[in-house]
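Here is the structure we will look at.
What you see is the complex with one protein chain gone and the rest in place.
On to chain A.
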Amino acid sequence: MQSVDSAAEQAEFDRKIAEEQKIEPTDWMPDDYRKNLIRQMSQHAHSEVIGMQPEGNWITRAPTLRRKAVLLAKVQDEAGHGLYLYSATETLGISRSELIDALQTGKAKYASIFNYPTLSWADVGAIGWLVDGAAIVNQISLQRTSYGPYSRAMIRICKEESFHQRQGYEIMYALAKGTPEQKQMAQDAMNRFWWPSLMMFGPHDSESAHSGRSMKWKIKRQSNDDLRQKFIDQTVPQIEVLGLEMPDPEIKWNEERGHYDSGEINWEEFYQVINGSGPCNHQRIKHHKAAHDNGEWVREAVRAYRAKQNQKAAESAA
């Protein structure tokens, strides 16, 4: 049985959610709300950080200096977005080292799309255009999430993200209007990244384990299927402008629904990749561990500096 106090706290929390007020870190919140947020926000943070790997793969091989500078700036942004999200997650009472540990031991997930390899330069274009495009659809919706620090991080990220999708499309456009070989590269990259991009929105609403409660708590504001439809509707005309063939032969405008119809996602592949059997899962975590371990001397130096400063302060106070 709930005590009088916690029943009152629960009622107060429910009232804030109903009235579209944000929940702030010092407010009382149900344990499951906190846990659900930690799961979703840390997964989001991990995705930003792991997402640097497939694109980072092409920094040294970018075709021009301009493309290289752009790609560096984009990957740098992703690192920053990871930081915003880790910091916002930490307001829920979990430490950075616990979050990193959960990622490295496979307890926490990240967006399954980053387990696919980047095989050609066109993949960098396809990622900026489709993967960031899908992420933006999701993140615009999350600007209205009920947890204050998450909402503010989303607003900041969306503002910075605006160039990511455009630089990707610019790459695709240049290739699609280039030589037949370049056009084929663009077509191939789009075909490979199309389905994983649709999978980024998660399982169908009817299959989604966390969706119902997240919607009730207004952590999520629109359903997986609604957001996915929105992405398809905005992307199909962009494919037409590129002059590429549709990556899914079932894509067709449905006048009655006012939306594009499309084919079914291969959910078996989705679950396989999410559960660790994608083409690059092992490599991504191995690289993250190696980078983290190689950075240990920096953290050690920081701790030594702090200890020295503290000692100096103590000596001058004495």
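As a convention for this text, contacts are C-beta pairs under 8 Å (C-beta built on N, C-alpha and C of every residue); 3 or more make two chains touch, one makes a residue touch a chain; residues count from 1.
Here is the rule we use: contacts and distances are computed from a predicted model.
From the set "cysteine desulfurase", "1,2-phenylacetyl-CoA epoxidase subunit B", "Iron complex transport system ATP-binding protein" or "TRAP transporter large permease protein", the protein name that UniProt assigns to the chain left out of the figure is "1,2-phenylacetyl-CoA epoxidase subunit B". For the chain missing from the display, the contacting residue among A:6, A:95 or A:162 is A:162, taking the whole complex into account. Residue A:170 is the one among A:9, A:98, A:170 or A:269 that touches the chain missing from this view. Annotation for chain A: contacts to the undisplayed chain at residues 16, 21-24, 66, 69-70, 73, 133, 148, 151-152, 162-163, 165-167, 169-170, 173, 237-238, 241.
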